[in-house]
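All protein chains but one are shown at their positions in the complex.
The first chain written gets the first letter, and so on, giving A and B; residue counts start at 1 in each chain.
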Amino acid sequence: MGLWNRRLVLFVPYAWLLLFFLAPFVIVVKISLSQTAIAQPPYVPILDLSAGWRGLTTFFSALSFDAYRLLASDAIYLFSYLKSLTVAAISTVILVLVGYPIAYGVARSPRHWQPPLIMAIVLPFWTSFLIRVYAWINILQRDGLLNDILLRLHIIATPQAWLASDTAIYIGIVYSYLPFMVLPLYATLEKIDIALLEAAADLGCTPLRAFWMVTVPLSLPGIAAGVLLCFIPIVGEFVIPDLLGSSESLMIGQTLWTEFFANRDWPVASAIAVTLLAILVAPIMVYERLQRRHLETPK
Amino acid sequence: MDKSAALLRIENVRKQFGPLTAVDSLSLEINRGEFFALLGPSGCGKTTLLRMLAGFESPTTGRILLDGTDIVAVPPHRRPINMMFQNYALFPHLTVEGNVAFGLRQERLSRAEIAARVEEMLALVRLKGFNRRRVDQLSGGQQQRVALARSLVKRPRVLLLDEPLAALDKKLRAETQFELMELQRKLGTTFVIVTHDQEEAMIVADRIAVMDRGRLMQVAAPNDIYERPSSRWVAEFIGEVTLIEGALRADGILDSALGPLRVPENIAARGKAWLALRPEKLRLSATRPEENLNALPGTVFEVGYRGGVSIYKVRLADQSLVKVALSNSGPTEGQEMSIGAKLWVAWPKENGVVLTQ
Partner (left out) sequence: MRRNVSVFNLISIVLGLAFLYLPIAILVIYSFNASRLVTVWSGWSLAWYRELLSDEAMIAAAWTSLRVAALSATAATVLGTLAAIALTRFGRFRGRVVFSGMIYAPLVMPEVITGLSLLLLFVALNLDRGFWTVVLAHTTLAMCFVTVIVQSRLLDFDRSVEEAAMDLGCPPFKTFVIVTLPLILPAIAASWMLAFSLSLDDLVIASFTTGPGATTLPMRIYSEVRLGVKPEINAVCTIMIAVVALGTITASLMAKRGARRRERGALGAQV
């Protein structure tokens, strides 16, 4: 490929991402160091390059850590972060427990069944995320299907409030993120050579022990990928807790949304985003390493 | 233009992959119109050398001259050399005709000329009428002929073949070998084939270059390589052989652990040497042979029956084994040749080859 062709192929996506992915983060940091103002846009200071060096110095001296101080001082933010991390951790564990048997089941089915089964698992993912969360509202609301069935089966006496609870959030999250756990798990499990299990059996292992001593260790890369693919975005989830959860304790995604849209407090919203990013930076980098190894080592 | 017989001259070509030397300062001449084979075990560098001729690898040092011009800097799509790939590498999204015409379309010939040459080539490889077929509907043998047609239709100066018969079964392989030889004779194109199958190399090639670990071991016509190998390595690589170690004396005798053995006259070398004996050049007899033959007493250790030929492994006085091949030209003589029989292995002195390395 000609040298200029190569340069162009690389330059276009590179420049795009630098502009639309990396640069915005710098701006978020800057806004988080600004102060709210009744103005359009609602923050000061604004960098005025036409004022030259003076403009720069006044700009930097006007930066403040007020937003961060607010985050540190008001416990509501700390609880929000903690709740998000807890919900993400617990849901990820549930996802592994629910997703592993499904992935394992598909991986062990006859070859020609596997593609349609995987498609069946992935198909809901292609339908709207919002729709699927909404579908659960249908079921979980006070006069919804779940209460209806439970009442008829006499398991409960009066309709329960399933919505606006943490349980509803967990159901919603597990429901929405299941394909993200099942797919990487399936990809890893499917590659395990059945001869290894036969060897284990030949050497005296019961099927259960062979599962724990051979299958699970070999599927660890898939588990790692699935865990990261779920945990990281769940921490910042907004739609599910907003539609299915209660308004008492908010997850950090909701807190950010509220600060931005309801309170019009851009600096605080940005500070929340920066802090969230700082928390997630480590797992994101682990994920990147995993992806690089998977996609960039020659096969 | 260089009018000598050598079409391709490989001069001190060396290919390094990091710490690994795949081809080690190799020099070779390939003549116009010859069917040349690169033969050797896997990892010997023959495929790397072929890919350097095609242009997909560049030598670390050295020159490759085509008709006197160095082509090392010329990219593959501009070399008048074409390659037939081991897995055929047919374009799945094109028909047979599309595949064969592909190279001609790059040359910007007229549609009429392209059509004519495609027809001619398809007839030559016996695929007439297959134009519109999709390549994934063809059998392995048919796909191979499409690949051949595709690379020959451009009338290249050299055709490179990368283990072209490896995927075929034995019978089809034998048929295709003869087809390839016929095609090469008819077209007069220089063919360079890479193979690890020595029998194949001996059948098709005019000359063979035997390679081991990046080095040339011997370059010669098939019968020269077989009858007059230049080293023990080549003798053992091609066909079956028994080697007897000894010291050469002045009077045409090799002193070995089995006694003095007569060797062909006019050997100038002295000192440590080996006598190479091909199985078919030896005889077995129950009685002691005449005086002018080399004769060694032994016991039959194993008999390998192969239909037309039987290979006898005979244990000699010093516990070494010698292989003797006898054709089963009549009903097999009974018990004298069975395991445990005590026989004499004999050969005239001209049937042995002396190797000094």
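As a convention for this text, contacts are C-beta pairs under 8 Å (C-beta built on N, C-alpha and C of every residue); 3 or more make two chains touch, one makes a residue touch a chain.
Since this is a predicted model, take the numbers as computed values, not measurements.
**Q** With respect to the chain omitted from the figure, which of B:V135, B:V234 or B:L277 is a touching residue?
**A** Selected residue, touching the omitted chain: B:V135.
**Q** Using the touch rule from the top, list residues of chain A that touch the missing partner.
**A** 1-2, 5-6, 9-10, 12-14, 16-25, 27-28, 31, 41, 98, 101-102, 104-111, 115, 117, 119-121, 123-124, 126-132, 134-139, 141, 143-145, 147-148, 175, 178, 182, 189-194, 197, 228-229, 232-233, 235-239, 243, 253, 256-257, 260-261, 266, 269-270, 273, 276-277, 280, 283-284, 287-288, 291-292, 295-296, 298-299
**Q** By the contact criterion defined above, which parts of chain B meet the unshown chain? Give residue numbers in ascending order.
**A** Chain B touches the missing chain through residues 54-56, 75-78, 81-83, 85-93, 102-103, 106-107, 134-141, 143, 150-151, 154, 167.
As a convention for this text, only the chains that are shown with their structure count from here on.
**Q** If you average the CA atoms of chain A and of chain B, how many Å lie between those two points?
**A** Those two chain centres are 61 Å apart.
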